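In this view, the complex is presented without one of its protein chains, the others remaining in place.
Labels run A, B and C following the written order; every chain starts at residue 1.
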Amino acid sequence: MAIQVAVCGPRDCTSGDESNAREVGRLLAERGAVVICGGHTGVMAAVAAGARSAGGTVVGVLPGEDRRDACRDLSIVIPTGVGEARNGIIVNSGDAVIVIGGSWGTLSELALAMRRGGVPVVQFGGWRILDGDGRPVPGVEYASTPEEALALTGLWPGR
Amino acid sequence: MAIQVAVCGPRDCTSGDESNAREVGRLLAERGAVVICGGHTGVMAAVAAGARSAGGTVVGVLPGEDRRDACRDLSIVIPTGVGEARNGIIVNSGDAVIVIGGSWGTLSELALAMRRGGVPVVQFGGWRILDGDGRPVPGVEYASTPEEALALTGLWPGR
Amino acid sequence: MAIQVAVCGPRDCTSGDESNAREVGRLLAERGAVVICGGHTGVMAAVAAGARSAGGTVVGVLPGEDRRDACRDLSIVIPTGVGEARNGIIVNSGDAVIVIGGSWGTLSELALAMRRGGVPVVQFGGWRILDGDGRPVPGVEYASTPEEALALTGLWPGR
Partner (left out) sequence: MAIQVAVCGPRDCTSGDESNAREVGRLLAERGAVVICGGHTGVMAAVAAGARSAGGTVVGVLPGEDRRDACRDLSIVIPTGVGEARNGIIVNSGDAVIVIGGSWGTLSELALAMRRGGVPVVQFGGWRILDGDGRPVPGVEYASTPEEALALTGLWPGR
């Protein structure tokens, strides 16, 4: 079974996030990883487009019940019908989780990925979380390029 | 995007259900459909094995959070962590739903598929549902062979 | 903590189901049980109305995110936002499950209650489930009056 990587990010994202997501998707597909995403616009559509441009497989896990709400470039659509509870399903499905950009929905995915534990969680752009003393809460890896985002998952140690 | 067919059935099934599920999986894969199943034993494992034997793609939508609980022969695993609520996700993901064999969990999937509406629901073996007057509740199609199960979905009208 | 009883039934129900649901709700409230229901129309609204008429507590577990979609007569509203997955939450919340009337959504609740196991499941009117040999699938208790529906839960053995 192929490696699966969950990629999360806002439906309304910056153009920088969008091009980063596209490149992350392309790189994941090149390495044979299946991309799991939320199947909507913004980062979700961009990572799907990037992965498909390299012949990859992309699963879109939708909040609603209707397949027609999905972005293009999905190989498989899972219209869960469970609303925002689909966020947890996405992060549970990755051997690693990459979070690109910031929004409240995206933050819920980052938090659920860390709550899950046991898998690498890589943040690329977006928001920062400080504890009560103003220090970064440990555990998240921070990437500054698409290549680094993949490297920090640790899934391809030989590269 | 490929046609997706949800195939549901008991984790403890009869040997007849098992061989039927295997054959349904094989036929679906031959026609290029993606199989969505529950990713466990019994009918779920059999439909996955049949589809993979013909080079097909199979998605296992698990109740738990752990990918290691999945049956073999899955191409993609979605470990939802939402328990039996995953039953609704499976049936939402099909352009048609095929139900093989009978159990309470399987009946919940049949019922949710009919509740959803708008997609063909085909039953192959298993339990029967009668209304208060003792008449079959309409809407479900009944198949007696794997080929007929596929035909009754109406997804391949030309065959 | 009070006894909790889940009461399920169609949103479009017969007038007989409606009056039965109202009486079941009243009796449950008289015995101090909290009623858990789906919070919409039909059997759900009727059981809530019956329970409130006797000063009882009723929890409505809604599929949607909006409290305004609820029926009257609820003490507490849980707008889950998880769609039909809320059916399993309702049946998980009862020390017993009473099912009044028949519909596909209602059947999914009956099936999930039986799938859960370990709690009494009482059916009052509605559909019947036969196995492959045409015999009733065992495990469900059948009531023909509201009083009998409560008695068959076994929760009030002294009465």
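Here, contacts are C-beta pairs under 8 Å (C-beta built on N, C-alpha and C of every residue); 3 or more make two chains touch, one makes a residue touch a chain.
Treat the numbers as computed from the prediction; the structure is a model and nothing was measured.
Enquirer: Quick check: which displayed chains does the absent chain contact?
Expert: A, B, C
Enquirer: Looking at A:9, A:42 or A:88, which makes contact with the chain not pictured?
Expert: Going through A:9, A:42 or A:88 one by one, A:88 is the residue touching the chain not shown.
Enquirer: In the full complex, which bits of subunit B touch the chain not displayed? Write them out.
Expert: Per the touch rule, subunit B residues meeting the hidden chain are 65, 81-85.
Enquirer: Tell me, which residues in subunit C touch the chain that this view leaves out?
Expert: 1-2, 4, 34, 36, 57, 59, 61, 65, 74-82, 85, 88-89, 92-93, 116
Enquirer: In the whole complex, what residues of subunit A lie against the chain that is missing from view?
Expert: On the subunit A side, contact with the omitted chain comes from 82-85, 87-88, 102-105, 107-108, 111-112, 114-116, 125-132, 134, 137.
Please note the rule applied: only the chains that are shown with their structure count from here on.
Enquirer: Using mean CA coordinates as chain centres, what's the subunit A-subunit C distance in Å?
Expert: Inter-chain centre distance comes to 40 Å.
Enquirer: For subunit A and subunit B, let me know how many angstrom lie between their CA-based centres, rounded off.
Expert: Result: the chain centres lie 29 Å from each other.
Enquirer: By residue number and range, which residues of subunit B touch two or more other chains?
Expert: If we look for residues of subunit B contacting two or more partner chains, we find 82, 85, 88, 116.
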